[in-house]
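All remarks here apply to the structure that follows.
What you see is the complex with one protein chain gone and the rest in place.
Residue numbering begins at 1 within each chain, and the chains themselves are lettered A, B and C in the order written.
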Amino acid sequence: MELGQKIKCEADRTAGFGKAIAAMPGCERLGSCIQCGACSGACPLSIYMDQSPRQVIALVRGDFKKQALSCNTIWLCSSCYACTVQCPREIGITDIMYALKQCAMSERAYPAGLSIPILARQFVRMVVRRGRITETRLVMRFFLQTNWKAAISSWRLGLNLIRTRRFGIRQQHIKQHLELAAMLAQAKNANAGGSP
Amino acid sequence: MSDMNWQPRIVAFFCSWCTYTAADLAGVSRFRYAPNVRIIRLMCSGRIDPQFVLCALADGADGVLIGGCHPGDCHYAEGNFKTFRRYRMILRLLADMGVAGDRVRLEWISASEGERVKTVINEMVERIRALGPLDIPGRFAACDSEILESADAIRLPQCKETHDVVPEVVHG
Amino acid sequence: MRYHYFPGCSLKGLGRAYDESLRPVMERLGVELAEIDDWNCCGATAYMSTDHCNACALGARNIAIAESSGPGDIVAPCNACYLALNKTRNCLAGDSATRAAVQKALAVAKLTYTGTAAVRHPLEVLVYDVGINVIKRNVVRPLKDLKIAPYYGCQLVRPHCSFDDQWNPTAMDRILTALGARVVDFPLKTRCCGGSLTGTAPEAGLRLTHIILGEAQRRGADLIATICPLCQFNLDSYHDQIARRWGPARIPAVYITQLMGMAFGLPTEQLGLKRNFLPADKLLAAT
Partner (left out) sequence: MSNDESIRTGFYVCHCGHNISDVVDCTAVARYASTLAGVMVSRDYKYMCSSPGQELIRQDILEHKLNRVVVASCSPLLHEHTFRNAVAAGGLNPFLFQMVNIREHDAWVHADRAAATAKAQALVSAAIRRVALHKPLQATRAPIHPDVLVVGGGIAGIHAALTLANAGKKVYLVERQPSIGGHMAQFDKTFPTLDCAACILTPKMSAVRSHKNIVLWTYSEVAKVDGYVGNYTVTVRRKARYVDENLCVGCQECIDACVFKVPKFPDPFNLGMSMQKPIYIPFPQAVPQAAVIDPDRCIQLKTGKCKKTCVEACADRKAINLNQKEQLLEIKVGSIITATGFKLFDAKRLPEYGYGRYPDVMTTIELERLVSSSGPTGGELRLRSGKPPTAVGFILCVGSRDMRTNRWCSRTCCMHSMKLAQIVRERTGAQVTVFYIDIRAPGKGYEEFYDRSLQQGVQFVRGRVAEVSDCALSPDEAGKLVIRVEDTLAGFVRRVPLDLVVLAVGMEPQADAQEMRRILNMSCSAEGWFLEKHPKMAPVSTFTDGVFIAGCCQGPKDIPDSIAQAGAAAAEALALIDAGGIDQEPNTAYIRGEECSGCKSCISLCPYAAISFDAEKQKAVINPALCKGCGTCVASCPSGSIGQNLFEDQEVFEEINGVLDYV
């Protein structure tokens, strides 16, 4: 039996992390959590999470940045907002998950081997370049980058899409995609300091 | 007066039963608000003589806030309706005098609305800040001194400002 | 009734049957949908995960273009678009720092956001602007004997929905009843379908899809009615994988607009029903 230390010391905390997350849009009420667990109970994905949403809130509030950013919880959140509307303290839990995702993305602090952030990254890249998403192309790229075997194993899905004439291979794009990219670059700069 | 350090000066007249109590509740609840409003307690907003409002503005207030019970909730049945009528009259008067109407504000705030006291005071202070100083004493200083000079002839007795006895100051 | 139409990427791709059926149905009901010129992706959840301000800018560009092209509300049929655009509106209304930043970004494209155009879902337009009675009047082939489970998905009602209940919405139930169908009491109406997790984390995502299909089957539904392209895709496309993991639950999922089109007597081929993986045979047979 291997023994691992579970105790956490002051050195494990990142001072100001909880405050910084609470300062992000929609996360203002983070501090009023009473740890009732309604969020976890309402979450349809909590059964796969290594930390329940309630625990993530506790980690963030306690300034345990490393633990909060490295759990799979924030990435398994499908943004269904069940937690947010059930929270008796009106905490924007989904927005807190977004804030943590943004933080983890900007610091590349997400767990290794987790493919969900990769999809988000590819999605963003496609929007910046083309202005629109071409789903089949996005999914193909995603599979090629993460798990090419999965791409092969879902051949039946591809065939079906071709059969139902939905396998659009032509890249969709908007006319003003350069202008959009400039716009996004501008907004990105304006967001400086948003991410803790 | 219109220097960089200018801060809005607002006199508030609150009825004892609703708005004054609400201001007490705001204190008990530790709601923070701007320190620019000074509250004068009256038994009922119906006691507010238009002269009080004019006197406040003439003495250097940049705005006046009036607080009473909600319509139908007046401790004295209907004093606040009288206030409302008088308030409309004051607004007309101010318009004639060229004073912006939103320098005088009437609000119904019940005893339980501590948070509303905070909101209204903060809003009022921001509004007055945006309007800038009214400074009636400053604007009419020249007129006043003229009047005083002519009054010199009849020399009214002045208030005694100096102390006969040096007051004792003790710290407990 | 004229609306700005924001189809969103899915309705041009995997969910094109939704677009194909929505247009003739709305036309039949006297609703004019003017597609927003050069609209861009709403940003969906992926964008919110990377940059808040950018996500708002994406949504704001679409709203600003719509606002500049004339009065009227925006109709967004995809739940994710509906939520993303509404989230943008709420953010810009409540957060002055983000609003200023977004306006600055929009200025690059000579656009201004005013926030006058509301973002609405076709379901709301159908129930509140068109009216159940008008829908009922247009039914020529009632969907008799069809037991339908109404599935709203999560992002329509949460967290911003103003026109229906967050736990037990009924707009679609009312439309289905008007079409003559039998509505199955379906407690998982607003349970998440798994979203993009069906692709990125199939173990978790497909389980959610399976739970919805399984419950609809247990409750004796013939069909599941959907209003979101991603929900429809998830419920329709993974039957083999789900059957391998948890056993079969083969219930076709179709768009509410396809059901309306059938009931209105529109030609089947116009409604994109052939695009389903699992064909809605009972629907085709019933009408």
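Just so we're on the same page, a contact is a pair of C-beta atoms (placed from the backbone, for glycine too) under 8 Å apart; a residue touches a chain by one contact, two chains touch by 3 or more.
Note that this is a predicted model, so its numbers are computed, not measured.
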item: Chains in view that touch the one left out, judged over the entire complex; value: A, B, C
item: Residue of A:G37, A:G62, A:P111 or A:G168 in touch with the missing chain, whole complex considered; value: A:G37
item: Of A:T14, A:Q86 or A:Q145, the residue in touch with the unshown chain; value: A:Q86
item: Hidden partner chain, touching residue among B:V11, B:L65, B:L94 or B:M124; value: B:V11
item: Residues in subunit A touching the chain absent from view; value: 34-43, 46-47, 52, 54-55, 82, 86, 88-90
item: Positions on subunit B contacted by the hidden chain, ascending; value: 9, 11, 16-18, 20-21, 23-24, 26-28, 30-33, 35, 38-44, 46-52, 55-56, 59-61, 72-73, 75-79, 82, 86, 110-113, 115, 118, 157, 159-161, 163-165, 167-172
item: Those residues of subunit C which, in the complete complex, touch the missing chain; value: 165, 167-168, 187-188, 211, 215, 218
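Keep in mind that, in the parts below, only the chains that are shown with their structure count from here on.
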item: Chain contact graph, described as a line, ring, star, complete graph or other shape; value: other
item: Subunit B-subunit C separation of Cα centroids, rounded to whole Å; value: 56
item: Interchain centroid distance [CA atoms averaged], subunit A/subunit B, Å; value: 53
item: Touching two or more other chains - residue numbers and ranges from subunit C; value: none
item: Contact set on subunit C toward subunit A in their complex; value: 9-10, 12-14, 16, 38-41, 43-54, 56-58, 61, 91, 95, 98, 100-102, 104-106, 108-109, 154-155, 158-159, 166-167, 190-192, 194-197, 199-201, 203-205, 208, 211, 237-238, 240, 274-277
item: Contact set on subunit A toward subunit C in their complex; value: 24-26, 44-45, 48, 76, 78-82, 84-85, 92, 94, 98-99, 101-102, 105-106, 115-117, 119-121, 123-124, 127, 131-136, 139, 142, 156-157, 160-161, 164-166, 168, 172, 174-176, 179-180, 182-184, 186-188, 190-191, 194
